[in-house]
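Just passing along the structure, written as structure tokens.
Shown here: the complex without one of its protein chains, the others still in place.
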Amino acid sequence: MTTPAQPPNETADGTPLTGDELLVVDGLQKYFPITRGIIFQKQIAAVQAVDGVTFTVNEGETLGVVGESGCGKSTMARCVMKLLEPTGGRILFRGRDITNLSRSAMRPYRREMMMIFQDPYASLNPRKRVGFIVAEALELHKLGTQAEIKRRVQELLEVVGLNPEHYNRFPHEFSGGQRQRIGIARALAVNPKLIVCDEPVSALDVSVQAQVLNLLKDLQRDFNLTFIFIAHDLNVVRYISDRVLVMYLGQIVESGDRNNLYDSPQHPYTGALLSAVPVADPEVSRGRQRIVLEGDVPSPINPPKACRFHPRCPRFVEGRCDVEPPELVLRGAAAPDHLTRCHYPLERWPLTVDEMRRREEAPAAAASEG
Amino acid sequence: MVRYIIRRCIWAAALFIVVTMIGFVLFYLIPADPAKFACGRACDEAQVQKVAHYLGTDRPLYVQYGRFLGRLVPFSFSGGPHFKAPNLGHSFVNRQPVTSIVGAAAPVTASLVFGGMILWMMIALPIGILSAIRPRSLLDRFSMTGVLIGISAHPVWLGLIASYLIGYRLGWTPIAGYANFFHPLYAQPGGPVQWAYHLILPWITFAILFAAVYVRMIRANVLETMNEDYVRTARAKGAPEARVMRAHILRNALLPVVTMLGMDVGLALGGAVFTESVYSLNGLGYQTIQSLNNYDSPTVLGILVFATTAIIVLNLVVDLLYAWIDPRIRLT
Partner (left out) sequence: MPLLEVKDLKTYFATGDGVVKAVDGVSFSIEKGQTLGIVGESGSGKSVTCLTIMGLNPKRRTTSTGEALFNGEDLLKASPSRLREIRGNDIAMIFQDPMTSLNPVHTVGTQLVEAVTLHRNVSRGQAKKRALELLKQVGIPRAERRIDDYPHQFSGGMRQRVMIAMALINDPDLLIADEPTTALDVTTQAQILTLIEKLQSDYDSAVIMITHDLGVIAEIADDVVVMYAAEVVEKSPVDRIFKKPHHPYTWGLMGSLPRLDADLERLTQIPGQPPSLLRPPAGCRFNPRCAYVMDVCRTKAPPLEPVRGDATHLQACHLDEETKDREAARLLHMFASGAA
């Protein structure tokens, strides 16, 4: 798959680029082929895990990515890290197209992009000492002498709130939260610009989760880090992010400034997600209605036509939503960077279940309200 | 399903060709001339040449291999297309058809292997399950020690001890030989009773190693399955322990054992060399050693063909069986 040459100053869908973005993801696609055949494997279909995702990340900010399992958020992250080969689209890091770089050409960029994983148990080699795990990237990139590296490792352990004397211990001697701190220290070791966090607190208890989230915020402030923070927990994403993307079936359905998106969501899917999150306040939760979506997320092998959300959408309008694919654009009176992929965005928030169900006789009213 | 079987068969054919080709090349590389061997010490160069021509070993390797494959294909075009029995050629040593040599040896090995399998499963199933139900109990410790001994004891050593003690000193069983199940040769013991009587010691010798391995495997599988969430669900439903064990633990724990069983039986059919040697059973393993010593490549290749086919077929059967008993597996 080749990418058609793009002018460097705009994305495939025409969004202008300033050139100052740390990361530009432009029309990213990742299809996993499904093959079948007796001897020769023919491709009969593809899992459209990520299908045309475009966004930018600026230096020093946190971009939150939310979505349910199977929405493609982790695949997207792995493509950005070049752990997976994208099927289409391009990735610009500091203005340089890294989409098709070879392994060796990619090496200098590897230092600047690190990843933190969900499972602190699985992502640390159980047979290596913590000092070795944290130092590995430093040694790979030959950053300093043995003594310097050891000093740096102890410094890093202290930064993430671990006892620097423990560099000789094995991962199993630490608790889940401490292991996630080791993962963070490892990611920080080479002074990266961008850290992609894939569900870093999902496996942790509430109190430990708070410790790790606070730590990430502190590190961002102290080291001017940029985060892509992937999570399915909307509470966590709200706390940590500056801007948020909502993904559904491989596409971005809504993106915008954190407060705009949480306080006045435009896409019905975002609305349903927000109304489904239990709120730790009995008065609030009793006073509102849960918008319960029917059924399960459809298969990404054969996603619904036009708007991918239409079979489950409470505001589905026949003849429009299942015919005409909506674009991710600015709708109504939303803030300028608040984009939505929906023909009939929500007029206001919160809405009751009845208000969510659009009456078909007034389709034109949607755009003018808000 | 049909698609799957077709694909497996094609792979089997490819595997078959690779295995026999390697066999051929190995024999070609051995610096001994089978013609010289077959001819005898008194032969001069010209006679050896003649024998070599007669055996076909003077032809290039690919011609020899082509003829070998040609004999195996069950139809022929020479003299009009017609079906024929597959043929493995003739022994260099005694000019017997290899098909009949394999045909005589295979039942011996099959008797040993399948009888041994039944015996080892009869030992391994109850001990493995009981050890898992009561881990670290006296029985468990005892059986785990037994497992260690069973795995460490070499079949030749075991066989010699058993035939000396049980066969010779106590005189309870024959110490060697085989009795045909169906049609005994003239003046030789035969029939089911004699057959089993002669095989008692070989079965025990052969089964002990596998019994040990299987006790450990069954115990580990059952132990692991007992901790599964769905077993807790079954108890939470109010199911009695016996039912939990039968319907929810054993069925799941024994699934991988089926696969192992298929592979082990397939491998053993290729020749339970040690056991056959100790008890002078003229099975495939014993035959292989004799033929190897005589550079009798057609016989060795014939046994190789048989063993490869047995392993391939058994593995296919196991995979089909597995798909049938485990609903999660879909063959595509």
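Residue numbering begins at 1 within each chain, and the chains themselves are lettered A and B in the order written.
In this section, a residue touches a chain if its C-beta (ideal position, glycine included) is under 8 Å from a C-beta of that chain, and two chains touch if they have at least 3 such contacts.
Quick caveat, the model's predicted, so the values are computed rather than measured.
Across the complete structure, the visible chains that the omitted chain touches are A, B. Among the residues B:A196, B:A220 or B:A239, only B:A239 touches the chain that is left out of the figure.
In the complete complex, the hidden chain is touched by one of B:R41, B:R169 or B:R328, namely B:R328.
The chain that is not drawn here is touched, among residues A:P126, A:P282, A:G319 or A:P336, by A:P282. Between the chain not shown and the residues A:F55, A:Y262, A:F316 or A:Y344, the one that touches is A:Y262.
For chain B, the residues touching the chain absent from view are 228-230, 232-240, 243, 247-248, 251-252, 255, 325-328.
In the full complex, chain A touches the omitted chain through residues 68-69, 175, 177-178, 205-211, 213-214, 217, 232-236, 238-240, 259, 262-263, 272-285, 290-293, 295-297.
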